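As you look at this complex, bear in mind that one protein chain is not there, while each of the others sits in place.
Per-chain residue numbering starts at 1, and chain names A, B and C are given in the order in which the chains are listed.
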Amino acid sequence: MSSTVHATFLVAAPDQPGLVARLAGFFYTAGLNIIDAGNHTDVHVEGGPRFFMRMVVDVSGLSAPAASAALGGSSTRAALERAFGDLAQTLSATWSVRYGDQVQRVAILVTKDPACLYDLVLRQRSGELPCEIPLVLSNHPTLEPVAESFRIPFFCLPVTADTKREQEKRILELCRRHHVDLVVLARYMQVLTEEFLNEAPPVINIHHGFLPAFQGAKPYHQAHARGVKMIGATAHYATKDLDQGPIIEQDVARVTHAMGPDEMARTGRDVERVVLSRAVRAHLERRVIVEGRRTIVL
Amino acid sequence: MSSTVHATFLVAAPDQPGLVARLAGFFYTAGLNIIDAGNHTDVHVEGGPRFFMRMVVDVSGLSAPAASAALGGSSTRAALERAFGDLAQTLSATWSVRYGDQVQRVAILVTKDPACLYDLVLRQRSGELPCEIPLVLSNHPTLEPVAESFRIPFFCLPVTADTKREQEKRILELCRRHHVDLVVLARYMQVLTEEFLNEAPPVINIHHGFLPAFQGAKPYHQAHARGVKMIGATAHYATKDLDQGPIIEQDVARVTHAMGPDEMARTGRDVERVVLSRAVRAHLERRVIVEGRRTIVL
Amino acid sequence: MSSTVHATFLVAAPDQPGLVARLAGFFYTAGLNIIDAGNHTDVHVEGGPRFFMRMVVDVSGLSAPAASAALGGSSTRAALERAFGDLAQTLSATWSVRYGDQVQRVAILVTKDPACLYDLVLRQRSGELPCEIPLVLSNHPTLEPVAESFRIPFFCLPVTADTKREQEKRILELCRRHHVDLVVLARYMQVLTEEFLNEAPPVINIHHGFLPAFQGAKPYHQAHARGVKMIGATAHYATKDLDQGPIIEQDVARVTHAMGPDEMARTGRDVERVVLSRAVRAHLERRVIVEGRRTIVL
Partner (left out) sequence: MSSTVHATFLVAAPDQPGLVARLAGFFYTAGLNIIDAGNHTDVHVEGGPRFFMRMVVDVSGLSAPAASAALGGSSTRAALERAFGDLAQTLSATWSVRYGDQVQRVAILVTKDPACLYDLVLRQRSGELPCEIPLVLSNHPTLEPVAESFRIPFFCLPVTADTKREQEKRILELCRRHHVDLVVLARYMQVLTEEFLNEAPPVINIHHGFLPAFQGAKPYHQAHARGVKMIGATAHYATKDLDQGPIIEQDVARVTHAMGPDEMARTGRDVERVVLSRAVRAHLERRVIVEGRRTIVL
């Protein structure tokens, strides 16, 4: 008897009639139940409207005769993907799939600030973040005891301007060896090179400013000097252009004239943690489609 | 040549395999394009999971051969509804449909406070609320000049304990005569009888408290006495049980020890207006399904 | 018998021991009761810590013997101000005072969007904004009926690049003639010249972006293109540098990928109104001290 396994399909295509019916119909014909679905048509796109859809499908029915018949006599995941790929091609769609029994593996990169590291690990332990955390990487030894207290392997890879490329190669190698699917920069105070980003899995960064305001260093000092009445944090995919990647999540907190930069930073830390964890969770649940500079969070 | 007309279908059914595919497939087969769709399966329901779906369909294609063929030779709205009704029956679904060229007509009931009245009318005038406002009703003459300034007919129907049933009958009669689809209580300071609610169109009320806290009269005084640090407002469908109807929308604002009940009321008024207008808009856009004591807002 | 009149004193000074005691003691000695007081010391200032204080004083006691004695035998407002000025000088303080029986007069400048105009007038009528609104000025005739409905004089002063300076002079003249204390730009879609700002009373502007992000034109389109997850609005004093003036108030609202620029604008309009009215109220209640590029809101 097969146990329940979910597959999450993400689809992006030029908008056209019948998309929902044809995509949902594909699984209906194969006897596979859609557990959860969401879609969005974006008409504000150069080159014409774009359609996005997320479908969570119960694939435990793959072994039933209906699936086998609909998928050309084979009831493997490969057969399912081949058939879905054929449909996607007729719709000019890009797509991806991920199965619930393949737990994603997340590498956390840190420097000295423990707040986001603790937060991510505790959420993973409580079951809120569906992933494994096989390793923590840092350019400083400061947070080794934190990783230790959770029995997560910790690698300290110091870096200088001269050794940057070398250090990044070691990070990549460690990610490969540990089968890392996602890299999270949890206040990792280093700019990553374009070469690294090209070779790495997806990278999510938390910026402690309400982008696009206050890019670059010391955003709380910038915010204080400008006299804003709210501060924020932004989680985004890292791209070669610093602080320019597609935004996944943002939030803010109110500040007053009575707060100096340090108290703003303290207030902001709460926002950072919540924003980063929401973004990582949305990514792990396969809710995020990147479309140019924007994200669709279904 | 037919111009574009949208029909919005709302469906609620016991959850079962293939619902999205079959519902979307119905329109696909008829050559009618789904413009927007959203669905939700609620597993936390006594008696088993429930499925909810909202589909906005371009029905200008009704005159094309495909539609006519799929709908048994007829391409009228009646034929479409008959065919959809047949499908719904096989799914044990309840459903409704409303067409975009049937602009909904909203009666606003007020007493003396002009804030919500102005807010609703201005949003309707700016195109934000897709409706007509054929009349304003009140138990006091105070707001007649406001209605006048927008050239909306105003009816003053004073009420006492003795004349309540009589006055309500006149309200119902005016609603019928003006073909009212929705009644909005914009700070109408009268409790409506069960008899009225049974005969009236849907009624949306704004309560100036964060329900279920602070039910009944003078919620801001209650909030002040209890020393809460946030106040709120709640828009809900009116039911025979005061302040117990299904909640459509809520929001809050922060208050401090420094605010007396009057300043809380002033702060709350901003919340009330925004909450009421969001709820009315969701209703007019046919996003709200009532399920027992709760609402699904798709 | 004298009725109750409040005077609000705003003071800014280099921080030094005993400031609260000496300032509060001044009024105590004169037998004048401090109704409300707030102060703040800002240590993050170049040139050393700065002290700010707001005191609301009941000056109806001015006619009592104690006041007269303390103020050198005279119990006029002029005598009070002279004596307070002497104290301020010994503290190297700048200060100002305004009396509650001098109702401030606000000119509202608009173009075509009625939302903020309605909002300000309705709040003034409900007693929430303690001011008079003697005139509405516009470069377009669109909103004349709105001003008319509230019986507020409306002046239409069209403007072109060639006539800008001339038009601004007429605005200044109208402000002088109507004894205007504050100019509010309620979506007035014109940049004001430095010359105008130098001669005008304080000017508060609402910017429909979360400054310093999205300066300049079409902030909602900018926000949509950047894919942010929250939008905001900013009320600030207008200065010669566009969108750079001291911020009085800000707030935000959440947006999603599903919103186009128009829906963002609709959502943002609610934020704009609330932010602008809060800023105007803080100014009218004499809570705002401008300190360089920042404001202290006491």
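Methods note: contacts are C-beta pairs under 8 Å (C-beta built on N, C-alpha and C of every residue); 3 or more make two chains touch, one makes a residue touch a chain.
Just so it is clear, the structure is predicted and the values come from calculations on it, not from any experiment.
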Options A:122, A:197, A:225 or A:290, residue touching the unrepresented chain: A:122
Candidate in contact with the missing chain, chosen from B:43, B:78 or B:217: B:43
Selected residue (touches chain absent from view) among B:100, B:134 or B:261: B:261
Of B:61, B:232 or B:268, the residue in touch with the unshown chain: B:232
Missing-chain contacts mapped onto subunit A: 114-115, 118, 122, 126, 128, 149, 266, 270, 274
Touching residues on subunit B - with respect to the absent chain: 40, 42-44, 210-214, 224-230, 232, 246-252, 256-258, 260-261, 293-297
Hidden partner chain, residues of subunit C it touches: 17-18, 20-22, 24-25, 27-29, 31, 33-39, 41
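In this text, only the chains that are shown with their structure count from here on.
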Most heavily contacting chain pair (counted by C-beta pairs in contact): A-C
Proportion of interface numbers common to subunit B and subunit C (over half same, under half different): same
Rotational angle, Cα trace of subunit A fitted to subunit C, multiple of 5°: 180
Averaged-CA centre spacing for the pair subunit B and subunit A, given as whole angstrom: 37
Gap in Å, rounded to a whole number, between the CA centres of subunit C and subunit A: 44
Interchain centroid distance [CA atoms averaged], subunit B/subunit C, Å: 38
Numbers and ranges of subunit B residues touching at least 2 other chains: none
